[in-house]
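Omission of a single protein chain aside, the complex is shown with its protein chains in their original locations.
Order of writing sets the labels: A, B and C. Residues in every chain begin at 1.
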Amino acid sequence: MIDLRTKAGGIELDTPLILASGILDENGYTMRRILEAGAAAVVTKSIGVDERNGYTSPVVFEGENYIINAMGLPNPGIEEYGGEIKIAEEAGKPVIGSIFAADAPTFLKLAGEMVDYGVSAIELNLSCPHVKGFGTEVGSDPTLVKDIVETLKASIDIPIWSKLSPNVTDIVEIGSAASESDALVLINTVRAMAIDINARMPVLTNVYGGLSGNAIKPVGLRLVYEIKKELDCNIIGVGGIGNASDAIEYIMAGASAVQIGTALWRKGRGIFDEINQGISGFMKDSGIGSIGEMIGVAVQ
Amino acid sequence: MIDLRTKAGGIELDTPLILASGILDENGYTMRRILEAGAAAVVTKSIGVDERNGYTSPVVFEGENYIINAMGLPNPGIEEYGGEIKIAEEAGKPVIGSIFAADAPTFLKLAGEMVDYGVSAIELNLSCPHVKGFGTEVGSDPTLVKDIVETLKASIDIPIWSKLSPNVTDIVEIGSAASESDALVLINTVRAMAIDINARMPVLTNVYGGLSGNAIKPVGLRLVYEIKKELDCNIIGVGGIGNASDAIEYIMAGASAVQIGTALWRKGRGIFDEINQGISGFMKDSGIGSIGEMIGVAVQ
Amino acid sequence: MINRLKIIKKVRETPTVFSLYFHWDAEVLPGQFVMVWVPGYSEVPMTVASREGEKCITVKVYGKTTERLGNMGEGEFLYLRGPYGKPFSSSRGKKLLIGGGSGMASLRSLIDEDSTGIIASKTSDEILFEKDFKPGMAICVTEDGSRGMKGLAPDAINNLDLTQFDTIYVCGPEMMMKAIFDMLRGKELNVEFSFERSMKCGIGLCDSCSVDGFQVCRDGPTFHIKEVENMAEFGKTRLASSGKRIYMK
Partner (left out) sequence: MINRLKIIKKVRETPTVFSLYFHWDAEVLPGQFVMVWVPGYSEVPMTVASREGEKCITVKVYGKTTERLGNMGEGEFLYLRGPYGKPFSSSRGKKLLIGGGSGMASLRSLIDEDSTGIIASKTSDEILFEKDFKPGMAICVTEDGSRGMKGLAPDAINNLDLTQFDTIYVCGPEMMMKAIFDMLRGKELNVEFSFERSMKCGIGLCDSCSVDGFQVCRDGPTFHIKEVENMAEFGKTRLASSGKRIYMK
C-alpha cells in the first residue's frame, strides 16, 4: 500500500487532497458527504461577521475549461455558521475555517469563534478578487497582511493559513509579509470577466469575477514554485487541479497538499478518489514511497 | 458590404485584426505573407539594441488550449532588423515596430531607428514576463513607465502604443502612467510555468514563461474593460482571441482593434479571413454598420 | 456558453403561466432544466419540455425575473445555458404525474396517452395542462374547491389504486412533496421526485441547492424515493441565499 499521508500547514492529512473554500461548503451535510467521498479535509466557505446574500445571479459563467464566478461572499455570518461545522465534523476529518474581514481585530474575532467551533486550522481569505473592501484589497497590502497574520499567530493556538492572490505584481513581497503563517495557500482566482456579444453586456451581475479551473493551473503552479524557491515555506497548492498529474505537479513545485474546487464541476465528488488513486499509481510506477519525497523536487 | 475599417492607436486599419508581437514576425517574408492573408497590420517581434539568441529549447509548452512560452526575446538587434521591415512593407499595409529596453533613452534610440525604417507606429514592450531587466520589470514601475512614454511622445512623430502586463496589482495605476500613449495594448502574457512529473522538472529551460491563448481571454477582456471604464483611452485588445466572438467581446469591452497571436497555432494564417468574415456576419445580423458602433458598448 | 434562442411562439396557459417555444438543437431529456438569464434581471432555473418538435419552457410568474419572462413575446430572445441535471430514470409505461403549482411544468414532457395527472393549485385559474392529458385522465384539486376536488394534492391520491402505475412522478413545493412522500414511503412503489431548491450556479459548485449533501442541480433534480428516504434535510431545512439554515414549516 502506498502511503499518501502528508503534513501540511501544521495538520496531518490522510491524503494530500483538500476541498477548496467556496465550493460545496456552505452546508454542513455537503461538507460531510465530500469528506466521506475521499477528501482528506475541507475548507469552509469564507465566513464574515455579518450575513451576506452575495450578488444577484448570474454569479457564474461557464467557459469550456474554466469558470468565472462572482458569488459575492454569501455567508450566514459567523454566529450562524457553527451548526454547519458541527455537521461536517461528524465525518471525523479536519475542517478548516475560512474567514474574511478588512482588518486584524475582525479577523481575530472570527478566528476565535472558529476555534470554538472546533476547526483544525484557520484559512485567511486575503484574496477574493471581486468584493470591494475585502480579499485582494486587503491581501495586496503587505503591511496589512503582516499585521493580520502576526495578530492571529500571537493569540490563536491552531494553525493559521494565508490564502493569497495571483493578482499582484510581486507575490514574494506578499508571501514574505505572511511568512509567519503555518502555510501559504496559493492561489485564489484570477480577476477576469465575460461579455455576451448578443446581450452586449457583461454576463456576471457584478461584472468582474474570478477565473478558476484548468485555465489557471499554469499560473498557480508558477506562484507555488516561485514562493517555494524564494521563501521555502509550507505551501498548499490550489488552482485548476483536475487530475493526478496536476496534483503531482503542484506537489513537485513545492506544495505539501493541494485543494480542489472547480474540478468538481466536471467530475463531481468522485474526483477525490480518482486523484488519490492516480497519485498512488504514479508513486508505485516511479518507486516513490511517500508524498514527502515529491514535495518541491522540481524546484531548481 | 460591411465596413470593417477602424482607427486604432492613431492609425487607420482596413479591419480590426493585427498580428501580435512575437508571433511569426521575425522574418520579413513571413510578415508579408500574413498581411497578404488578411491581417490589417503586423506588429514586429520586439527588437532591442543588441543581438540576442533567446533561451535554449524547450521555449514553448503546449497545453490543450494554451501555450506557455519563454523565447527570451531573441532578436537580431535594431541595426540588422531594417531589412525585414522593408520586406514586410511590400504588402502595403502598416507595420508597427515593437521595441524593448530598460530605460527611456534606449527606448528613444530604438524608436528613432524604427521611424527611419518606415514603421507606422511604435509599440513599447513594457510587459514581457520572462526576461530579467526588461518587460514587466520595467512596465510595473509607474514612474519609469511615465518617463518612457513622455520621453517618446516628446520626440517621436508617429503614434506610440504601450503594451502592458496583466501581472500587476493595479492596472489602472500603470495605465494612467502610460496615458499619453496613442493606445494602450492589453495584454501581454500571464506569468506561468509547466512541470513534467516524469522528468520531475520544469519543462521550459527558463522555468518561467508567459501563458497565452484561449485560457487568458477572460483576463485580457477584464483588463481592457477596466481600463476603458476607468481611463477611457484608446485600447488595442490582445489575449486569447481565437474566433469572431472573442474579437467582438474585446471590442465591446473597449478595444478599437485587436491583436491575434497564439490562435495561429491551431488555425494558421487563415484565421484573419475567418474572423473578418465572422465579424461581418455578426454586424450584418445585428444591424451594426461600423466597428465604431461596437467599441465599448458593454461598459457599464 | 450561453445560447441565444428566438421565441417562436408564446402560449398563455393560465393568467400567470406562459409557455415560450423555441428551436434548440440540444438534446434535453425529461426532467432536465436550463438556467435562463434575463439580462438586467437575474438568472433562474426552468425545466425544458420538448413539445410539438420544439423546445419550450413554461414559466409561472412569481417575482421580477419570471414576470419579465412572462412579458416576453414572439421574436424576442431567450438566453440560456444547459441542459443540466439528471433526467427521470424512465419515462415509459403507465404514469401518474402529480404536480403542484408550477411543478406541473417540470412534468410536462412526460404527459402522454398513458399518463394520469393530479393537478393541484390554489384556484381553478391556475390549473395547468389539464387538456394535455387524455380526456378524463386529469384529476384537478384546488385549495378553494373552485375546480375539481377541494383540498391538496395528497387528498387526491387517496382515491387511486397506486399499484397500477409503473412510475409515479411528483413535482411541486417541497412541503407538498414531503406530504406525498410520507404517504408513499415504504409502499414498494416506483416514485420519482423532481426537487426545486433555489439555485445559483446550476452546475454543482455553489452548494445553494443541496439537500443532504446532494446537489439538486447535478445529482438531481430528479431523485428516486429510495434516495429521498435517507434525507434528513428534505422537507425540514434549507439554506437561505446567505447560507443561513432555515427551518421549513
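Some points to look at:
We take it that a residue touches a chain if its C-beta (ideal position, glycine included) is under 8 Å from a C-beta of that chain, and two chains touch if they have at least 3 such contacts.
The model shown is predicted, which means the values in this text are computed figures rather than measured ones.
Within the full complex, the chain left out of the display is in contact with B.
Touching the chain that is not shown, out of B:P76, B:P159 or B:G237: B:P76 (per the contact rule at the top). When the missing chain is restored to the complex, the residue among B:L4, B:I18, B:A39 or B:V59 that touches it is B:V59. Remark: the residues of subunit B touching the chain excluded from display are 23-27, 29-34, 45, 51-54, 56-64, 67, 69, 71, 74-77, 80-81, 83-84, 196, 198-199, 201, 203, 205, 261-262, 264-265, 268.
Here is the rule we go by: only the chains that are shown with their structure count from here on.
The chains that touch subunit A as well as subunit C do not exist here; no chain meets both. The distance from the centre of subunit B to the centre of subunit C, with each centre set as the mean of the Cα atoms, comes to 50 Å. The mean-CA centres of subunit A and subunit B are about 33 angstrom from one another, to the nearest whole unit. In subunit C, there is no position where the chain touches two or more neighbouring chains simultaneously. Touching two or more other chains at once are residues 63-64, 198, 201 of subunit A.
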